[in-house]
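A single protein chain has been omitted from the complex, and every remaining protein chain is retained in its original position.
We just call them A, B, C, D, E, F and G in the order they show up, numbering each chain from 1.
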Amino acid sequence: MTSVGGVPYHSSKNDIVDTAKPWMREAMKPGLTDEQLVSALQLFGLRRDTKDRWNLTLVLAAGDARSKLRDLVSFLRDDQSLRMNTLLDISAIDYLSYPNHRGPRFALVYLFKSLEFRHRVMIKVEVEEDDARLPSIHDLYRIADWTEREVWDQMGIVFTGHPNLKRILNHHEFVGHPLRKDYPCQKRQKLSINDPMVDQLEARLRELGYTVVESGEVHLGKPIAAKHQSAAEQGQVDRPRAKSEGAIGAGGL
Amino acid sequence: MPENIDHLIGTVYFGLFALAALLCSAGLLMSRHPLNGAVYLIGVMLSISGIYALLGSPFLGVIQILVYAGAIMMLVVFVIMVLNQAQDHRVPRFDRYSILGALMPLALLAAVVQALHAQPMPVDPHALRGDIAAIAPAMFDLSAMPGHDGHGYYLLFELIGVLLLVAVVAAVMLAKRTLESTETPGGAMAEAHGATHDGH
Amino acid sequence: MKVLTRANEPQDLMTVNIGPSHPATHGTLRIFAALDGETIEAAACEMGYLHRGFEKMVEQGTYTMVLPYTDRLNYCSAMINNIGFCKAVEKMFNVTVPERCITLRVVLMELSRIIDHMVCVCTNLVDLGALTNFWYFFNTREEVYKIWEKLCGQRLTNTVTRIGGMYRDAYVGFEDDVRKVLTRIEASVAEVRGLVEHNKIFIDRTKDVCVVSAAEAISYGWTGPCLRASGVDRDLRKDEPYYGYETYQFDTVVGTTGDTFDRIMIRMYEILESVSICRQGLDRLKPGPVNTADARLSLPDRDHVYHDMEALINSFKLIYEGVRPPPGECYDAVEAANGELGFHIVSDGGTNPYRIKVRPPCFTQYAAFGGMLEGEMLADAAATLGSINIIAGELDR
Amino acid sequence: MAKVVARPNLTFWEKIYFVEIFKGLATTFGHAKKSLVEADHFKTLNYPDVPPDLPRDYRARHRLMKRPDGTPRCVACFMCSTACPARCINIVAEESPDHHIEKRPAKFEIDLLLCVFCGFCVEACPCDAIRMDTRQAVLAGDNRRDFVVGRERMMDWDPKDYPLEDIQSQKAPGGSLHAKALEEFKSGTYH
Amino acid sequence: MDAPGTFATSAPASGPTPPGPTYFDTVYPLTVLILLGLAIPTLLMTVNIFASRWVHGTRNSNPGKLEPYESGLPVSVGSSGEKFSIRFYLIAMLFLAFDIEVAFLYPWAYQFKSGGWEMVWLLVVFLVLLEVGYLYLYKKGALDWE
Amino acid sequence: MTAIDPFHVQLLAALLFTLGLMVVLARRNIFLVLMGVELMLNAVNLSFVGFSQQLPGAQSLWGQLTPLFTIAIAAAEACVGLAMVICITRGKDTVDSDAFADMKE
Amino acid sequence: MSVIEWIQAHPYQIAGLILPIAIPLILFQVLPLLVLLERRGAGFIQDRAGPNRAYIPAPFIKRIRGFGIIYTMTDLVKLVFKENFVPPFAFKSFYWAAPAIPVATGLLTPALLPWFAPIPFVNSAHQLAWLNGTLITSNSGLLLLFALGSLTVYGVVLGSWSSNSKYSLLGGMRASAMMISYEVSMGLSVLGMLLIVGSFSLTDIVEWQGSHTWGIIVQPVGFALFLVSMFAECNRNPFDVAEGESEIVGGFHTEYAGVKFMMFMTGEYLHVLVASALLATIYCGGYQLLPIPGYDTAWVKANLGLVLAILLVPTGALLLFAASLVNGRRSHYAKTNSVDRDLRLREYGVYVAAFAGLGLMMLAGAVAAFMFLKTSSVGAPGRELLYPGWVNIVTAVVQFHIVIGKTLFFALIFIWVRWTLPRFRYDQIMALGWKVMLNIALVNLLVTAILAKAIK
Partner (left out) sequence: MTFKPVPAAVTPDNSMGDAFITTRVDAVINWGRRNSLWPFPFGTACCAIEFMGVVSSMFDISRFGAELVRFSPRQADLIIIAGTVTYKQAPVLRRIYEQMCEPKWVISAGACATSGGFYDCYCTVPGIDEIIPVDIYIAGCPPRPEAFLEAIVQLQNKIERENRVEQKAVGA
């Protein structure tokens, strides 16, 4: 988390102000209809996603994504009639094994929602496999910092400009991106020792205006052994799981 | 008979306390880490307070524990812990010069003992037992206030107040710079300027 | 760790790990903090200690098999997760579940919300050192569990819904049991509030601690009670009502400051609101079917399966293939105990979900947590972590 | 409209701690008094001495239903193992000597340490051959292998323990009332 | 042992203090108690050492066990040997100042009854002096923790 | 009451004083030096109390009151001394008294 | 003179020799009771049964469960046989010594408390002598007590330092800073009482309360301050930040295991006991029965029968009540289908009988004492020497029980508060101590001084 909008992250501790704007206490204003939303976003050249028949999903094609994403997101956030002030989530989809899929392999769906008006929009950004990069929007929405990390961790999409693009769900020794369709579900990866996280803490300190003179000495304990003796000796560990595929084969319909 | 037992007890305990005090101060001299030293010094204090009690000034003994062992040494221990990196890094704890420095006082000691030895030291049988019942009136003998005559340390009592005031202020002045530097202008979560434009 | 402050003064910071296996962090969160004395100067949070691969696992099975996994997202209120997921899939099918099912779901959701809030508040109070409240809430919660044992045969991981309806209808006497427990809940809330609400120690510990302004909460994408604590009156049940929530009489609860006090008290108040919704729901509970008649979704009646070939084949199909939503992508959300719980489901028309992304409400709150801590005391970390109610199962998935 | 959480405005008496502390003490004392005086105030179950009181349909350890002749009702159709999200049911099918029934399980194992007690298997079974109503939900032991329960152990139950050995189950395929029920069903008099 | 003072003290509030107690009166219970206070922990710990050695043998330690507990993490940054906040020093210093004050107030309190209003004035002046230092610290924020 | 030979008391006091002086002179660690000073002060106090026994009546209390005030002064000394130590060692990693040479400036 | 004769001739001297060993041991007996109160009491406050399953087999009763008191023994056994763990660090000796410090000081402090009024006796030299209720006779006993209290802190400091763990160090710093902070308030708050009484001897303080009234009435503010300081000194909730589990795991004893950990716990309970005894002594009349002037030791001696009756009736009634409670549990069990029902019934039956029997005996004793024990005819107030020795001794025993009773009452409050309140935050504790309590204590002192002079 760097400074947001040029303002340091912290303001004075003591100014606890009630930041409530009037709309926060009122009932939600009626928002734009899907058509109005589409037309409001016309200039970004979005097309409506045919896959989504229940919500409004607009597709930002892979070619435009790199250049337009940030503008689009700032527009969504700042436009007086849109005010999509909440980024709910970024969900990444790997279309590798999607039947009859044409187009880039990955798509990222940004879920936006306005707290002022009753409307939501989902922006689907297509990402090519061989150049899986997108500009980061962590400075526009703070939550994007972590959601982007999650997307990178799980799907392997790089967000350029992200200050701390590290694994978040998986451990730091993990190789690969588990939610990609070509990652086998049962391919386990062991962790020998936890991440000391000094770098992250120091980065945070620097953001807060400190200068790190001497970073703490890191003590690494003994990495854990692959398998504990006693359990292995007893032969109690390796029990193959019943295979449901096999079951189907044997049983038949 | 009982006087003898009492005498014996007094001597034995004085011997024990004196031994403890000496051993502890030797420990202080040799200690590797100041915290060790501090604990040794506390041992000295406790032994000395025992000796005070044996010498007939129990109040002083109590104050010795309460203030010296309980407060002053606590402060020292706290500072050792606060600074926390006070390991004496020199591998030989003494170098050549400091051994010389250590030996010099011995000469002084010899001279003092010599002088003491020459002096007969009779114990006055009328010496008062310095418990609180005696100390308190001595300290606040207000017959010394204007219009009266007598002795009293009431002024010293107030002076202690001044001394403490000065000490506290001086200490804070000294530590002031460090104190200020630790006051980080932390903030609760700042308003997210520019992050969201929520109506205006 | 030696640093220079902004004023270029040298300062020594002590780095300490709070968690993962620490009483305050519930075993799964890690806060790596730099302390100056007792004050947290900077904190880096880590998560993922309970990353169980929900999103990968659900791709391996049918849509029905997702249900037990959703139980274990927010295990304090498993039913809301069940219902949220079923609601999303039902949305893809464009089916509405029968009236009784809807009302039942509302009642169950609110009861789940109540116990979720109760667990949150009482563990928070335990973190604050007020231990006894734990028992006063948990005893009540146990009574709710008794109802659930009877309702669906499990205490915690209920799997109470099925796509297109419920696991089974409520048992006879369900309403009475719920009504009884609602009274009990009100009593225990009153008791706990009596113990803490005006207690200066509690107020000192929570008031103006870890304040999150509305703007900040919004930027972090907060939803639910924590967002409301910051003064933003938003609740999916009011704003985008589903299951007829607009017809229930209830109030949302908002705070003014966004501090830990507000976050705790909001939950206390919301318990009472939910009690009122529950009562209204029970009043509306009319006999009727609980599953849709849609053969694409509902398992046929057991008797028919036993005796009717068609039903048997349908049952085979539904078991082997599960429900097959039309291909497409759909997002649907419910107001869970912690905020907006969304499911983004991608279907390729096959038997297994192509991709399910959960939008966990905790995630946003935990993302903000490190920043909230900075400048606060070490002890506030425990107090605040409780108040934002991080449920690791849902956070890490 | 939204309710607003009241900010704590403490009165003088609340501010000096003691009054509120006494109130709190009174509350806790009330509980302590009740626990002491009222014999059944606290509801603590005396677990190992008193068995847990579970509803009949609590999702507990599985059992396999039997045909009237004592053989398992299961026809090894693999519906349960397919429905099982934990894949903990391991069935090996074999030809059944009874020509009415195609197959029967040569091996039917459930690894209770894997099982998540979701009850899907019960729901899936087309002939009500597997049930989870044994009320044996307390499963602990010091050996993993004990938890892999086979056909024999799952069929080792006593009809006396299931007084409500319900008609409905017996009407299922393999049950003693199946033939009759089937007829009723076809004639529309089934209930 | 039959000395007039054995186990004796003045009856409460009965005239001036007679000659103080003998050494034995004070030393005996003190010695017994100190020995008791030392003996109980020593005994228990010794038993623990041998019991532990007997029951568990001597070598049941592993590298992980010897490291400090850090919420279970096998990694730690820095050691416990880091510097603490300077505030702890200030607290201890303040404690020292007030402890001495209290220590000097004890004789004052003892003497209070036999004095007149002057005793009150003595206290007032003394307290004012201390209060000045206290207020100075208060102003400086040495008493705040945030 | 008066079982103890005053000479022994004085001897002990002198020994302790010497040891304290040795600590001050021989050790480099500033804390140890400070503690040496405290030890010396203690020895002096002990000496006072020892001598006080030789005075008659109320006069004997003088020798016992003086240490009382000495303790107060020692406390003040410790306060200020340690404040100085803290002030100086901040940013430095040593409490070696040699390192304080620059204090003179 | 044979040994036996000597013993017969010097009963009081013998008592003086035995008491220093006896009283701490008696206090040690109270500790399991405290632990029981803490664990079972917590259970009752929280609507649950609490520990009640461990038992010792016995011939007739079959299982002695003793309402859970057995758990104190099992804990002891377990801890003694737990691995003896010492972290590798340069300060092993501190690590070993630290847990013993609280225990040692906790054992020393009871020696300064008066457990009964001084017993007059005529020694073999036909002189009047007094057997004191305190073990260590000193006219600055209170100061010595505080001095010992200030040494207790070192246990925490050294223990935390030598543990070589960050949590320990944080907890140790917290605990020690808190304890020294509240020592100041403690000393100042008690000064008010001291200047009214004009003596530092705890016996004098108690005697003064007997001839005037209890300290809690003359010094309510001082009492409140002292009570709060005591909570802080004992590290008890709401001041238990030192081991605040949700914040710093176990605080200063995070790295302690086995017996050494038990020492810390013993020290904590000992200090609760001592603090309660101090509160009872300084502010609640110590061994005095009533807060009414004139009803002091002399009155007790003159009306020993009445006093015994007054004390025995409630005790007996309490025992009978306890019997009825146990009987209630028993009939509750009779209704259950518990496997061990018969065992429980048998055990509870024995308890009911025992309690009821004891209670009835107490009541009978009360009646007997009231009817037949007329000491006023033997002696007279103010002329203690006229009383025969047994009156003095019975009075001492009664007074000892009064002190213990009051102490247990305060200990109960310590426990009760622990299960009721949230804990303070560390900075709030310091602020409370330094900004609130200190100032109130100073004002209290000043006002007391002025009032004392004005009234005089």
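What we mean here is this: a residue touches a chain if its C-beta (ideal position, glycine included) is under 8 Å from a C-beta of that chain, and two chains touch if they have at least 3 such contacts.
It should be emphasised that the depicted structure is a prediction, and the values quoted were computed from it without experimental measurement.
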*Missing chain touches which shown chains?*
A, C, D, E, G
*Where the complex has a chain not shown, which of D:A86, D:I101 or D:A181 is the residue touching it?*
D:A86
*Using the touch definition up top, pick the residue from D:V4, D:I91 or D:V116 that touches the left-out chain.*
D:V116
*Provide the residue numbers of subunit E that touch the chain removed from this figure.*
52, 54-56, 60, 62-65, 67, 69, 71-74
*Please give every residue of subunit C in contact with the chain that is not shown.*
20-23, 26-28, 48-53, 56-57, 68-69, 71-72, 75-76, 119, 123, 134-135, 138-139, 141-142, 145, 155-157, 392-393
*Mind listing the subunit G residues that contact the chain we can't see here?*
39, 43, 46-54, 56-57, 62, 70-71, 73-83, 85, 245, 249-250, 253-258, 261, 339-340, 343
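Keep in mind that, in the parts below, only the chains that are shown with their structure count from here on.
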_subunit D to subunit E, fewest steps along touching chains_ = 2
*Average the CA atoms of each chain to get its centre, and name the chain whose centre is farthest from that of subunit D.*
F
_Rounded to a whole Å, what is the gap between the Cα centroids of subunit C and subunit G?_
48
_With centres defined as the mean C-alpha position, give me the subunit C-subunit F separation in Å._
65
*Do you know which subunit C residues sit against two or more other chains?*
1, 5-6, 10-11, 13-16, 22, 30, 32, 36-39, 41, 132, 136, 139, 195, 199, 201, 211, 213-216, 218-219, 233, 254, 256-257, 316, 320, 368, 371, 374-375, 377
*Residues of subunit E touching 2+ other chains?*
1-3, 6, 17, 19-20, 22-23, 26, 70-71, 73, 76-79, 82-89, 91-97, 99-100, 104, 106, 108, 110, 114, 116, 119, 134, 145-146
*Which positions of subunit C touch subunit A when the two form their complex?*
1-6, 8, 10-11, 13, 15, 30, 32-34, 41-44, 46-48, 51, 53, 55-57, 59-60, 91-92, 208, 211, 213-216, 218-221, 223, 230-234, 238-240, 254, 256-257, 259, 316, 320, 326-332, 340, 342, 344, 346, 348-350, 354-355, 357, 359, 363-364, 367-368, 370-371, 374-375, 396-397
*So in the complex, which bits of subunit C are touching subunit D?*
61, 64-65, 67-69, 132, 136, 139, 149-150, 153-154, 157, 159, 167, 191, 194-195, 197-201, 203, 207, 228-229, 233, 251-257, 261-262, 265-266, 269, 273, 299, 302-303, 305-308, 312, 315-316, 319-320
*Can you list the residues on subunit D that touch subunit G in the complex?*
18, 21, 24-25, 27-29, 31-32, 34-44, 46, 48-50
